[in-house]
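Mind looking over this structure? Questions follow.
All protein chains but one are shown at their positions in the complex.
Take a look at subunit A:
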Amino acid sequence: MGEAKTYFFRDMSVMLGRSMRHIFRSMDTMLTVCITPIAMMLLFVYVFGGAIETGTGNYVNYLLPGILLMAIASGVAYVAYRLFIDKQRGIMERFHSMPIARSTVLWGHVLTSVVSNVISIVVIILVALLMGFRSSAGVLSWLAVAGILVLFTLALTWIAAIAGLTGKTMEGASAFSYPLIFLPFISSAFVPTDSMPLIVRVFAENQPVTSIVETIRSLLSNQPVGTEIWVALAWCLGIMLVAYFFAVRAYNRIVA
């Protein structure tokens, strides 16, 4: 055990280096993770945006938080994919039969997910700036936004890890992400919830995406966040802990 601890950071950086290479070498990954949300943003701002009444002047400002969450939801799908491949091709077994800190086999993918999502979020924010996104938020607010986005990424990454570790087929391992990508549509991410029929509205106002979107929106526009931020944090932490528990359980079942 002592030795495994000594090598934890060293092994971790090797594993991180490995999966980051995977990301930078598969252009389709980069495209899906960045281009799809950007296309969505263009579509909403320049096609639907004119007809959407949000009560705020700048629709890009209104839209951006939801787009970022969508980008994360589609980005984490690759964690499931990579874990599934490692498991199925016997790469995980090879690693586990080696004198390494075993937990890095899983954590390497998780850390990679955070790093790659941070990259795609920065790219999307830069594009949003070109499209007229402006924020009056100070450093602290930006840090809070970053913190919430990283927490959200971790929460969804652990859900993806469950899918990747337990999936029987590639399709099964990646199917979990569709509802996640869809969730922002039934929230206040694109349009205010006021115009929705009652049942949809109740769902929209009480699902995690809305509280997270509202919190980020308030932080970026320098408005008070109120209690919404605690609801958002509770959702992120709650999902993260539950998903972490089941992911580690699934992982330990493989490691035996």
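By definition in this document, a contact is a pair of C-beta atoms (placed from the backbone, for glycine too) under 8 Å apart; a residue touches a chain by one contact, two chains touch by 3 or more; residues count from 1.
We take it that contacts and distances are computed from a predicted model.
Chemist: Considering the UniProt annotation of the chain absent from this complex, which name among "ABC transporter, ATP-binding protein", "Quinohemoprotein amine dehydrogenase", "Na+/H+ antiporter subunit C" or "Imidazole glycerol phosphate synthase subunit HisH" applies?
Modeler: UniProt lists the chain left out of the view as "ABC transporter, ATP-binding protein".
Chemist: With respect to the chain omitted from the figure, which of A:45, A:79 or A:100 is a touching residue?
Modeler: Residue touching the absent chain, from the options given: A:100.
Chemist: Considering the whole complex, which of A:7, A:107, A:203 or A:246 touches the chain not shown?
Modeler: Considering all chains, including the one not shown, the answer is A:7.
Chemist: Residue-wise, where is subunit A in contact with the chain that is not depicted?
Modeler: The missing chain touches subunit A at positions 1, 3-4, 7, 10-11, 14, 18, 21-22, 25-26, 85, 89-91, 93-100, 255-256.
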